[in-house]
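Everything on this sheet refers to the single structure shown next.
Of the protein chains in this complex, all but one are displayed in their positions.
Coming up: chain A.
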Amino acid sequence: MASAPQTVASEDVALSVRDLTVSLPAGMERVHAVENVSFDLKRGQILCIIGESGSGKSVTANAIMGLLPKTIRASSGAIFLEGTNLVGLSSDRLRDLRGRVVSMIFQDPLSALNPLMTVGEQIEEVMAAHAVGSPKSRRSRAIDLLSEVGLPDPQLMYHQYPFRLSGGQRQRVMIAMALALEPAILIADEPTTALDVTTQAQILHLIRDIQRRKGMSVMFITHDFGVVAEIADAVVVMEKGRCVERGSAEQVLKSPSHLYTRRLIAAVPHLTGKDRIPAEAAAQASILKVECLVKTYRSGSPLFRTQRIVPAVNGVTFDLAPGRTLGVVGESGSGKSSLGRLLIKLLDSDSGAILFEGRDVAELSEAQFRPLRPKIQMIFQDPFASLNPRSTIGQILTVGPIAHGVPHKEACEQARELLSHVGLDAGTFGRYPHEFSGGQRQRIGIARALMFKPKLLIADEAVSALDVSIQAQILKLLDQIQRETGVSMVFITHDLRVASQICDEIAVMHRGQIVERGPPSQIFLDPKSAYTRELVAAIPGEQPRGARALAGVNEHWRDIAKNEERL
């Protein structure tokens, strides 16, 4: 390139984005996906781009990779990589740079890996596509890479198909693929969002470690300030396609200057370690008492000896006082969601008792239980899937009460009242779910659960699909509702930070069993079981910053990865 940009001053800038604007096709909610975004990725640094959904952070990453969909184009601005402007570069030139100079890891490692190719072949394919090495050298390099990302037994791993690996292992394979050609820049688009906390902590350490060892520059896209605190050197904050703040991690986290950044940081749930002040004095009798609840999933046929038996809930016992919230915390596969479904009898339990107001509901048939349904309601995880797309909000709210014999007019009035109570305006009533944002839909889901004035609310990951600022609002709403109505809650979540915000008591689940139960102060500050300790230690952004530099940390995580493999 003849004219080097004046703005790129020093040699230590690996990638420089200048006034990048990406237009959206007409008719979308805004004109630009990304507007006048500028930042520099310095050599050997980790730059975190943080923003909520729709902030344009992924579009920025895809613009750099030249992976934007055909309908969206970078309309102005420049992306300088080693003096070359990537905007407007031919697709052949871009393809040459991808993987070789810049490579990317994605959020969902399962859909980003080809299910029909072995792990080894996929890594080799990256090298073959750029005509690097001979088949033999590629093979040994692939095995080296697999051991480099901390996968146990690389020789064996080389021949595995993606479906056999755990989420964390798949993400390690993705990282190995991204590293295959020793790129100068690694772009990571929410690489840990789909993973459990303990796995997330391992992957974050791996990325940090590899970045240090190879002196790579990493652009790390995330929505989680905890992750930023964990690994960032520099931070760019994006809101609605604009870059609102940038600076060093220290500066942005400690003294954010922009209002939006401050709001975002304030909204991040932190471990409080303090116990919640209960909504009301505890009554003597418990509203819900669960005894030795067991649910086992069976698939396949016992006849052909292909039966698989998975114990989902294995002897769970707890009780819940009226007006209190019990948090059920665990990683994916711990059985916490199954427990929720059992409590509301969307699943039938194998054995054990669920005493609701002193009556065992576990043994009731669907028809016998139906009159009790209004008393136990659930708030679902996915605000997009949990509302019928073909029903209006009014229908969604009133259909249950009407089926239970409430007059139509009364149900409608109550629905309108509840909608305003959860912070939605009256015009909501006649609209369809697709007209609302995730947070608004979750409010509708809460209103639906409250239509019956239930005694017990089960919230299954009720806030985990939402942005942090919305998350904080919904948690506040739930807290307010509990204080007003005295409803008891079982709050199921994978996020310990969220649980610490709203729960009076927390039960930690691991492989279908409750391994520890106690008030938040005990769980977070003085955990009794080893698993709880591990879980608490893995929470991003809650550890002192210097801790990660400790010698031997890396070895420690490698050991854990190996243990994970053995299980």
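Rule of thumb we're sticking to: contacts are C-beta pairs under 8 Å (C-beta built on N, C-alpha and C of every residue); 3 or more make two chains touch, one makes a residue touch a chain; residues count from 1.
Heads up, the rule we're going with is that contacts and distances are computed from a predicted model.
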Choices "ABC transporter permease", "Cytochrome b", "Acyl-CoA synthetase (AMP-forming)/AMP-acid ligase II" or "Membrane protein" - which one is the UniProt name of the chain not shown: "ABC transporter permease"
Option touching the unshown chain, where A:I344, A:V361, A:L466 or A:I539 are the choices: A:I344
Chain not shown: contacting residue from A:R73, A:H258, A:R373 or A:K528: A:R373
Touching the absent chain when the full complex is considered, from A:L259, A:A285, A:A385 or A:L525: A:A385
Those residues of chain A which, in the complete complex, touch the missing chain: 25, 69, 71, 341, 344, 346, 370-371, 373-374, 377-378, 380-382, 385-391, 399-401, 403-404, 420-425, 427-428, 431-432, 435-436, 439-440, 443, 445, 448-449, 451-452, 477, 480
